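For this view, one protein chain was removed and the others were kept in their places.
Labels run A, B and C following the written order; every chain starts at residue 1.
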Amino acid sequence: MPRLTAAGSAYPAPMLDVTQWFGSETSLAQLRGQVVMIEAFQMLCPGCISYGLPQAQRVHKLFPDVAVLGLHTVFEHHEVTGPAALKVFLDEFGIFFPVGVDRHDGQRMPVTMRAYELQGTPSTLLVDRAGNLRFTHLGAVPELELGAMLGELRAEPAPA
Amino acid sequence: MPRLTAAGSAYPAPMLDVTQWFGSETSLAQLRGQVVMIEAFQMLCPGCISYGLPQAQRVHKLFPDVAVLGLHTVFEHHEVTGPAALKVFLDEFGIFFPVGVDRHDGQRMPVTMRAYELQGTPSTLLVDRAGNLRFTHLGAVPELELGAMLGELRAEPAPA
Amino acid sequence: MPRLTAAGSAYPAPMLDVTQWFGSETSLAQLRGQVVMIEAFQMLCPGCISYGLPQAQRVHKLFPDVAVLGLHTVFEHHEVTGPAALKVFLDEFGIFFPVGVDRHDGQRMPVTMRAYELQGTPSTLLVDRAGNLRFTHLGAVPELELGAMLGELRAEPAPA
Partner (left out) sequence: MPRLTAAGSAYPAPMLDVTQWFGSETSLAQLRGQVVMIEAFQMLCPGCISYGLPQAQRVHKLFPDVAVLGLHTVFEHHEVTGPAALKVFLDEFGIFFPVGVDRHDGQRMPVTMRAYELQGTPSTLLVDRAGNLRFTHLGAVPELELGAMLGELRAEPAPA
């Protein structure tokens, strides 16, 4: 069963190194005090379309106090999944939360994806009110368990 | 969106007035300190079989620290849903949490069902560590939201 | 992939030896000329409730020219799944096609179940317009494949 890292042993979530935002521009620093869910995806990844992004959309709709962000962590097929294609994808699939494009620096995996040590897509990340990374998971997360983790993080007090 | 009643305005969950337990006998008093989920059902109720009981089974499996209980609140077709039939049903459907039979006193609705003012089945009830009733819902509860409520209740401190 | 027995090598479907019908009384002899789907079930069998009977209900609704019948082939828990219980079950689960109760003669498996050599429930049987048994399957039948078999049987000419 997926579980939160204990608050005491978590480390600060790395900065989102993003070259372009769709929807409103944002940052983890700005969201300090809120629970944040980040869905790392690629627009032509079947698991992202069939379960990762739909789950992020449900969280976005059901929990107005949780900041949901998409992170487009392209590590293959860059030539056909650039910003113009991503924009169409977000419109067609009705993604209404902010989505940032992870920065490339010449390596296969983009910068933020490496900073979070992600193994692939879709990956789901949870950041607590204090800005610490409490959960990272590649693949499907059962709804009950994601709900329980969000419920627990929302119940934690905001940092002073 | 279903929500918990605030801890401050909740009242104590009524006693489970049960004539017979399947699985181990229990009571809310014994479970004080734990989060409790009660699934009120009837064995020949389609919604109970298709979503209410399966959800209770998932919670039972995923959250070992949550006490899941079934309450057989028969208000129709008593003649074919008595304890012998219920025992077969629980075996066939693999219900491994304790199930109590709500007591009848001659009125249409059984006693505990009336005490909780339930309108039908399946109904899902959540009781906090202090023994207060924090949630009552007739019909389906989305998994994300049930998870969030369980996460929140589990995050509350146990009473002294 | 489940397949129809070729028309040439099929044998006549055994008589339905039924002690009581719910809905209108019927027989395979009366239905000669029509494609018939028989769903053999027990009312407290989880697979029957979760996929066997719902599929039979869909076929009943979608193919007015196919005769859908239920056969209650009880081979365990007779004491709590008698006709009174079955009647409640059929009402509660909205089973609108005729359902016959397979006759018991003291052996574990009832008479018609043995005549069809069924191994358990749910079992799906298809009988062609000439009254021959063309398909017997224990467990889930994919919708596409059931549809294809029904389409093929419906396309066969009625016997003279």
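Rule of thumb we're sticking to: a contact is a pair of C-beta atoms (placed from the backbone, for glycine too) under 8 Å apart; a residue touches a chain by one contact, two chains touch by 3 or more.
Here the structure is a predicted model, which is why all the values come from computation and not from measurement.
Q: For the chain that does not appear here, which of the shown chains does it touch in the whole complex?
A: Spelled out, the missing chain touches these shown chains: A, C.
Q: Among C:A29, C:L144 or C:A160, which one touches the chain that has been omitted from the display?
A: Residue touching the chain left out of view: C:L144.
Q: Considering the whole complex rather than only what is displayed, give the residues of chain C touching the chain that is not shown.
A: Given the touch definition above, chain C has residues 1, 58-59, 62-63, 142-156 touching the missing chain.
Q: Would you write out the residues of chain A that touch the absent chain, in ascending order?
A: Interface residues of chain A facing the absent chain: 44-46, 49-50, 77, 79-81, 84-85, 88-89, 92-94.
One rule holds in what follows: only the chains that are shown with their structure count from here on.
Q: If we define chain centres by averaging CA atoms, which chain lands farthest from chain C? Would you check?
A: A
Q: Since chain B and chain C are copies of the same chain sequence, what is the angle of the rotation superposing the Cα atoms of one on the other, rounded to the nearest 5°?
A: Rotating chain B by 180 degrees superposes it on chain C.
Q: Indicate the whole-number Å distance between the mean C-alpha point of chain B and the mean C-alpha point of chain C.
A: 36
Q: Return the residues of chain B touching two or more other chains; collapse runs of consecutive numbers into ranges.
A: Correct list: empty.
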